[in-house]
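Below is the structure I would like to discuss, written out as structure tokens.
What you see is part of a larger complex, with each chain still in position.
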Amino acid sequence: MDGEYKVERVKSGIPGLDELVDGGFPKNTTILVTGSTGTGKTTFGAQFIYKGAAEYGEPGVFVTLEERAQDLRRETKTFGWDFKKYEEEGLIAIIDGVSSTVGLPSEEKFVLEDRLNVENFLRYIYRVVKTINAKRLVIDSVPSIAFRLKEEAQIREVLLKLNTILLEMGVTSILTTEAPDPKAGKISRYGIEEYISRGLILLDFRERDVELKRYLLIRKMRETKHSMRKYPFEITNKGIVVYPSGEMY
Amino acid sequence: MDGEYKVERVKSGIPGLDELVDGGFPKNTTILVTGSTGTGKTTFGAQFIYKGAAEYGEPGVFVTLEERAQDLRRETKTFGWDFKKYEEEGLIAIIDGVSSTVGLPSEEKFVLEDRLNVENFLRYIYRVVKTINAKRLVIDSVPSIAFRLKEEAQIREVLLKLNTILLEMGVTSILTTEAPDPKAGKISRYGIEEYISRGLILLDFRERDVELKRYLLIRKMRETKHSMRKYPFEITNKGIVVYPSGEMY
Amino acid sequence: MDGEYKVERVKSGIPGLDELVDGGFPKNTTILVTGSTGTGKTTFGAQFIYKGAAEYGEPGVFVTLEERAQDLRRETKTFGWDFKKYEEEGLIAIIDGVSSTVGLPSEEKFVLEDRLNVENFLRYIYRVVKTINAKRLVIDSVPSIAFRLKEEAQIREVLLKLNTILLEMGVTSILTTEAPDPKAGKISRYGIEEYISRGLILLDFRERDVELKRYLLIRKMRETKHSMRKYPFEITNKGIVVYPSGEMY
């Protein structure tokens, strides 16, 4: 308590991003990554897990609720990432939350049978986190868990529970959500996620001439100083790269 | 996994478009084509199927849920396309999803009896896909399947199922949907379709002087680099043509 | 199928309009005419029927659901049109869909007893169409049929049925609908009509100085090339006149 208090940092694995948050995400926090379709949320989460394993040796869990594990693996190959390798080394676990939902058999190691009961959902994730001793976690996406809930009351409770228990697990987490209309201030699907999470990163487009340009904005990040500028980023053939000194407009 | 990973490509059959997506659509993906009325979505889908058969010899299935097969054939004749010929050659199958719905008899070969049960719907499509060994599939349109569903939860589940099972079928698919107000960010009927699909192409108008001009924007396309510019396109007497070097405004 | 495919044309009876759609409406199509109040939708439909009879000798049916047949006759007299004459010659039939609804007796020849059951509605129209061997049909308006339907699902089904069966009848049809706010993209009462119809003509106002000026825009017309400019039009004492070379602003 005495002396200067130092926050531990987790490397994002995204070139250019860590310097915007004073060296990395605060350890054991939960960050909401939001954006409209095609902004790169899934790639952001996948890169956090993949680079965590490949560059920092930190085990990570990716919970995929909108596409099958095999689709995630296939599409990240275009960035030269080899998830399979790290899965075999026990550094990455992909939890397939899609197959059982759509009634297809799954040959995955980690299969989520029931994603609609948040207690079971969290219990299963906890088990996988412990299995590989994960330090990182991605849940892609929040609406895929919450969509069956019809009232704000339920959504708020589930999000509070999700958020608090993830902190309790001791992992640094990224949750993705959908931003229906960031220009009009609708930066999350339910208008609640951003209040309950401890960090918020918005991925968005800006139109220049007749071309859409990507930018990233850190709207909130507890326990750390952070920039509040909008920074250009690109999805290159190596994954996401943020340009901290790049110009917007 | 080692060496450079190469994504297989499917030719769109739309002049000017393939070069915007690095040579063609990624094989075995699902692309949402969205736009307000009169933007050319049905023509886009019909051209994908017709040119697939006529120019690339790839069998394709067109599921028509808003007009009868005969209306589709008649209106595409104005582009000089002869669907009937390729249907007889077994390269194209049109599934008539309208007649039984409105209570009219159908003389079509492929008639969808029940489009409101998504399992039956997918099972029938699967059967036709196998019958002609289709590599391409168009479903025109998503709201025609989903309109009976009253809650976001149901729509999300059906879309997830539709999307995953189409990937499983091994076809490259185009789904069309309605964009109530693209200027205000409402780029799909339910605000969900775009998050669950792997690609998203928006067809829209822009007013210049007092004339509407068509443009196309690729908002999202997994597994490939793609341009994010808006490109002018026209519906000519040969079908859709995109102008990759055309100017907007 | 061989040689160049030629679409048959139906004259609109509106000076200046046919040249914007390559010579006339495609025969046996269904066109939605939409606009906010006072834009001239009823006059547009009445002119299509009246001129069809008077100038082209083509029999036509006008289904009036918002005002009585006698009110339609009276107000079109101000354009010098004599509906009664062509009704007596058997070239025009006006179906009175109002009197029975409001509980007034009707002395009309064609009276619609039940407009709320779409099957009965279509059956009665079919009978009148056959009686006078009609080639043209106007239904004024769609909301007057659909207003009892509470869900998008029902409205979509009724519109699909209406649209398909009108095509089956072999008439060229105009349906009118209400456009709550065309500037904000709400160009039809239910936001569905425009997707299901094969043509869409928007009648709207534009304010110049402090005066409203009328314009017409063809947003969609299958089976034909059409202009996408906005054209000024007026309601003169001879009916609607479009100015294809008139300037806007």
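Just so it is clear, A, B and C label the chains in written order, and each chain counts residues from 1 on its own.
Basically, a residue touches a chain if its C-beta (ideal position, glycine included) is under 8 Å from a C-beta of that chain, and two chains touch if they have at least 3 such contacts.
In this text the structure is predicted, and so the values were computed from the model without any measurement.
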item: Full complex, copies of the single sequence (shown: 3); value: 6
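Here is the rule we go by: only the chains that are shown with their structure count from here on.
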item: Copy-to-copy rotation for chain A and chain B - C-alpha atoms, rounded to a multiple of 5°; value: 60
item: For chain A paired with chain B, centre-to-centre distance based on mean C-alpha positions, whole Å; value: 30
item: Computed distance of Cα centres, chain C from chain A, in Å; value: 53
item: Residues within chain B bordering two or more other chains; value: 184
item: Contact footprint of chain B on chain C as seen in their complex; value: 1, 5, 7, 151-153, 156-157, 160-161, 164-165, 167-168, 184-185, 187, 191, 194-196, 198, 200, 215, 217, 219-220, 222-225, 227-230, 248-249
item: Chain A to chain B touching residues, read off their complex; value: 36-38, 66-68, 71, 74-75, 77-78, 80, 82, 84-85, 98-99, 101-104, 141, 143-144, 147-148, 150, 178, 180-181, 183-184, 205, 209-213, 237
